[in-house]
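The complex appears here without one of its protein chains, the remainder shown in place.
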Amino acid sequence: MVSESATVTIKSFNTDERSTWCPGCGDFGIVVGLKRALTELGIGPHQVMFTSGIGCGSKLPHYMWANEFNSLHGRPVPVATGIRLAAPNKFTVISVSGDGDSYGIGVGHLIHTARRNVNMVQVVENNQVYALTKGQYSPTSQPGLVTTTSPEGSIEAALNGLGTAIMAGASFVARGFSGDPRGMADLLARAIEHPGYALVEILQDCVIYNRVNTTKWYRERIYDLQEEDHDTSDMRTAIDRSIEWGDRIPTGILFQNTDRPTYEEQVPAIKAFGGAVDRDLAGEFSPDDFAKMLDDYA
Amino acid sequence: MVSESATVTIKSFNTDERSTWCPGCGDFGIVVGLKRALTELGIGPHQVMFTSGIGCGSKLPHYMWANEFNSLHGRPVPVATGIRLAAPNKFTVISVSGDGDSYGIGVGHLIHTARRNVNMVQVVENNQVYALTKGQYSPTSQPGLVTTTSPEGSIEAALNGLGTAIMAGASFVARGFSGDPRGMADLLARAIEHPGYALVEILQDCVIYNRVNTTKWYRERIYDLQEEDHDTSDMRTAIDRSIEWGDRIPTGILFQNTDRPTYEEQVPAIKAFGGAVDRDLAGEFSPDDFAKMLDDYA
Amino acid sequence: MTTLNNMIFQFAGAAGTGCDSQGSGWARSMTRAGLWTFANFDFESRIRGGHIYYQIRISEKPIENHGEGAHVLLAFDEQAVRERIDDILPGGAVIFDENYKLDDSLFEGRDLLVIRAPLIKFANDIGGNKLMANTAAVGVLVGITNFSAKYIERSLREAFIGRYPGERGEKLAASNIEVLTAAVEYGAQFQDRFDFQLQARPGGENRILINGNVAIGMGAIGGGCRFISGYPMTPATTVLEFLAAHQDEYGIVVKQTEDEIAALLTAIGAAHAGARAMTSTSGGGFCLMTEALGLAGTTETGVVIVNAQRAGPSTGMPTRTEQGDLDFVLYASHGEFPRLVLTPGSVEECFRAGHRAFNLAEKYQTPVIIMTDLFQAFAQKTVDRADLDFGNITIDRGKLVSDEQLDAFGPDEMYARHKLSDDGISPRALPGHPRGVYMTTGDEHTERGFITESQSVRVQQMDKRMQKLETARPDMLPPELYGDQDADITLVGWGSTRGPIREAVDLLVANGQSAGAIHFPEVWPLPEGTENMLSAARYLIGVEQNFSGQFAGIVRRATGIDFHHRILKYDSKQITAGDIVAAVKEEVRVGI
Partner (left out) sequence: MTTLNNMIFQFAGAAGTGCDSQGSGWARSMTRAGLWTFANFDFESRIRGGHIYYQIRISEKPIENHGEGAHVLLAFDEQAVRERIDDILPGGAVIFDENYKLDDSLFEGRDLLVIRAPLIKFANDIGGNKLMANTAAVGVLVGITNFSAKYIERSLREAFIGRYPGERGEKLAASNIEVLTAAVEYGAQFQDRFDFQLQARPGGENRILINGNVAIGMGAIGGGCRFISGYPMTPATTVLEFLAAHQDEYGIVVKQTEDEIAALLTAIGAAHAGARAMTSTSGGGFCLMTEALGLAGTTETGVVIVNAQRAGPSTGMPTRTEQGDLDFVLYASHGEFPRLVLTPGSVEECFRAGHRAFNLAEKYQTPVIIMTDLFQAFAQKTVDRADLDFGNITIDRGKLVSDEQLDAFGPDEMYARHKLSDDGISPRALPGHPRGVYMTTGDEHTERGFITESQSVRVQQMDKRMQKLETARPDMLPPELYGDQDADITLVGWGSTRGPIREAVDLLVANGQSAGAIHFPEVWPLPEGTENMLSAARYLIGVEQNFSGQFAGIVRRATGIDFHHRILKYDSKQITAGDIVAAVKEEVRVGI
């Protein structure tokens, strides 16, 4: 579907639905970033399809006006794949969910979808905690974090989601910060434009359950890779950057590979017939066309 | 349990159960490798607990005499975790399953178990195909592979299992070859000795469904990292090696980090009380000890 | 005329503004003051904001239900007044800050004491901190009910000195108490216009106030549970959290897993190794456990699963209640294998299920599921310590093979994990003994645990496994009769409807309607005596919190007994005695 950029403004995405987030939640910034990115690219609410999981962050698409399929905890990515493969010419597909959802229960889908290079964006809202269930440690929680399920402090190493995704074959990997909607919007726009699977992790403050990794904490540490001499096409440097965490935390595009074809481009049925949703179910084939199937068994 | 090395021989692991593998299957070599490794370390059949998934390769523990819990497709690793955490002093725990099982449906468990550094060995029998279901492409199949579900050739990039595991935090990562049971036995012994999570991928011929990556094909390509100047403690080099695939395929230990504590060592209950299975359920606490729980709610 | 010690309170406001902590402090104080308390927590699927409320009912005798309406509404914001005003019972009161902009018309024509109290003023002027307005509100409540302030003072001290040990806590507690005192005095002026009063009674020190999930957790620890793996999901998370909180004291391995698939499989691994192991989840997580449930069934692994139901299907209403999963739990996983299903209906029954489940799991070597629900998970009840008696718990591990027995094995003797037997139960050796090496598998297997393709072995093993349901049947707790077996109508329920049903029976009988009830604390296998008890009743009315009357269907399928009527509620809130009485009256009016 041709974008109607002339008509898309930030307001196109406004909705009456009131958010259930806590005042000060980092998720608010992410809505702004997404609206801006779509507006910049002229992609209207009917041209984007959000899929989301379950968690505070997964509620995001509910709070902007756009198509959304709100799925299960950990499962927005396979739904996104289904939409992309059935309607490859119809939607910009963006999966949105928290760190627990994307890197925890759903990490298998992330890995295999990255590997396949399905043309979609996966936004990971990383607050390093399971927020909606009231603050248990998540796969990205820092070791030692005291929560209700780790009263003696978490004893798990935090997952390097970006590095893992790069090794799994993700062709675009970036990190943004919810306190910087402008920078984030730019990253998201690049991710949407990227032909293939794009992972965008957004560092995000949970003002209730994560008193360690606060906006202030992040601000003191983050820096922009694109302001440094970072070669996004070099996987090894990207891996190095993904490991960096502590005094300095990189944001921006870590890695991009535009040489890989998207999965959709290679699907035989799409190559030959286009999108499944655009087909004429009743008239495309005659009964005789179908009956040819029987010949193999005669 | 103290090992009774004096009494453990290769024969200790012999069983009358007849294998259902095809003549020439690479899995035969892996049984030999495992028996040798356990024998070398003096770990008897009752001191090891195998967990396995579903697939040709997952049948392996059935064909040697030892404890086994044969679980579900993709799920031997969480069962292994349960056994380790309940009986940390009782068993060497080894999970055994195919590439589809471990890297495909089960990859989420691999990642999170690696991250936690549970003290176990995960053996991945990699024949780059779903064999037991009659030869569909797997997450490690090479692109273009023609199978019943990819009649036009697979359009998916193969997963770099070893690199992904390293990024996820695996503290021991190695690759062996079923055609070299002696080398493999050595790798497995090192993996068993390694304090923490150890991934050992074994390249394995499926003579029926993978006519590309045959024993001959592997023999022409593999080389032993330990015969080269490979620093197993350097994660970046290990990542580089994990990417190597094609004319030269590395085997041996890619990566080892002995600095991380195991998960078990850090579990509060284990630190204070030892193994759950060794506890006296009836007599350990008095009714009054228990009743203290009520005080918080008075 | 003054009503003493028989009241309902509502503490209402937005999430995160303190009405929940004030509410639970109040409930605790009531219990300490020797009043029997039942408190329900009504909340939304969000962390801050929205509208939530605590409903606390108290009485001089034990109660099983949070009742309907409120005699006092403590409103912590304006919305709370609007949302809950209709709940206030005749002669009741509403307390809120004088600054709220609420039109008088809202209160017009209501038999209601409206107290616009200077809460923020007290807080600022006396305590020097606006946040103490909450304390002031509670003070007014103490004042109008003529209650003793010392219980609140104690809980204020505990709260502040607990959170900030040392001087800061002392200071905070002291200022709060000053605010409280002023507010109590302020409230006392309304006493003569308010007919409900509170007075402490003896006995509070022998009682505690807990919810169903804590009771399950206590039962489990008492019952030998030393391992829990789980993944957070409302309303099951607090079981996991309870065990986590006690991991140090009782040595419980607590593993938060990456998902529910791993949660059950990890517990299965632990149980296989020999630990008493459990997991807790809600419907969505139970879905992910179904495959492993069948594995536990075939491998004969005794593992305990708590399924705390919430309103489904799918993500549904995460903080709302329902009994919608019974059919699913009974038939979850493909093929057929035995499972035992417990459906406790009170805090005491939750405690009992918590420990009984482990004996049943190990005796029958098969999964045991404790079904509870969101209401029961969160609702708090006063119970006598004596009713949670750890001394009464016995550990029965069933047919365990000892090391000595294995030592005595002859040279050609082989341990067979799945040995056929009349009762379907095979002697179980914990793995690790040199003579007890064995394998087991989710594939159909021989007695020794090897994969088999044999038809006859298949039939033997199926028969053996399914026999366990029959062996277990006499061991299941029988249905519990309440009131008259011969009553004109008999209400039938399971799980958390127990309390409301009992109270409904009392109300009906008090109203001259002959009524009784049958409660099932354990539903599968259907306990012995089920058919007799049900067929002896005159007119059976199923009471369930689901759309289709699942238990009624299960009973009909198993026994042919068709309940005459079904009272079904699936609007996501707990059924009350009043709901049941109204539905029964309707049915009686229409003509039973």
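By written order: A, B and C. Residues from 1 in each chain.
The working rule: contacts are C-beta pairs under 8 Å (C-beta built on N, C-alpha and C of every residue); 3 or more make two chains touch, one makes a residue touch a chain.
Being a predicted model, the structure only gives us computed values, none of them experimental.
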Message = Looking at the full complex, which residue from B:Gly26, B:Gly44, B:Pro61 or B:Gly74 touches the chain that isn't shown here?
response = B:Gly74
Key: Listed residues C:Gly18, C:Gly34, C:Gly312 or C:Gly542, member touching the removed chain   = C:Gly312
Request  = Identify the residue among A:Glu68, A:Asp99 or A:Glu125 that touches the chain left out of the display.
outcome  = A:Glu68
Request  = For the chain that got dropped from the picture, name the residues of subunit B it touches.
outcome  = 20-23, 54, 56, 72-74, 104-105, 107, 130-134, 136-137, 139, 148-152, 208-209
Request  = Name every residue on subunit A in touch with the hidden partner chain.
outcome  = 1, 17, 44-47, 49, 51, 54, 59, 61-62, 65-72, 75, 78-87, 90-91, 108-109, 111-112, 267-270, 272-273, 276-277, 279, 281-282, 285, 287-288, 290-294, 297-298
Residue numbers in subunit C that touch the chain omitted from display = 44-45, 50, 282-284, 286-288, 290-291, 294-295, 297-299, 309, 311-320, 322, 324-325, 327-328, 330-337, 441-444, 451, 453, 455-456, 458-459, 462, 466, 546-548, 553-554, 556-557, 560, 562, 570-573
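Keep this in mind: only the chains that are shown with their structure count from here on.
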Request  = Mind checking the centre-to-centre distance between subunit A and subunit C? Centres are C-alpha means, answer in whole Å.
outcome  = 37
Ask   = Taking each chain's centre as its mean C-alpha position, how far apart are subunit A and subunit B in Å?
value = 31
Task = Enumerate the residues of subunit C that touch no fewer than two other chains.
result = 247-248, 254, 258-259
Query = Which subunit B residues touch at least two other chains?
reply = 108, 111-112, 267-268
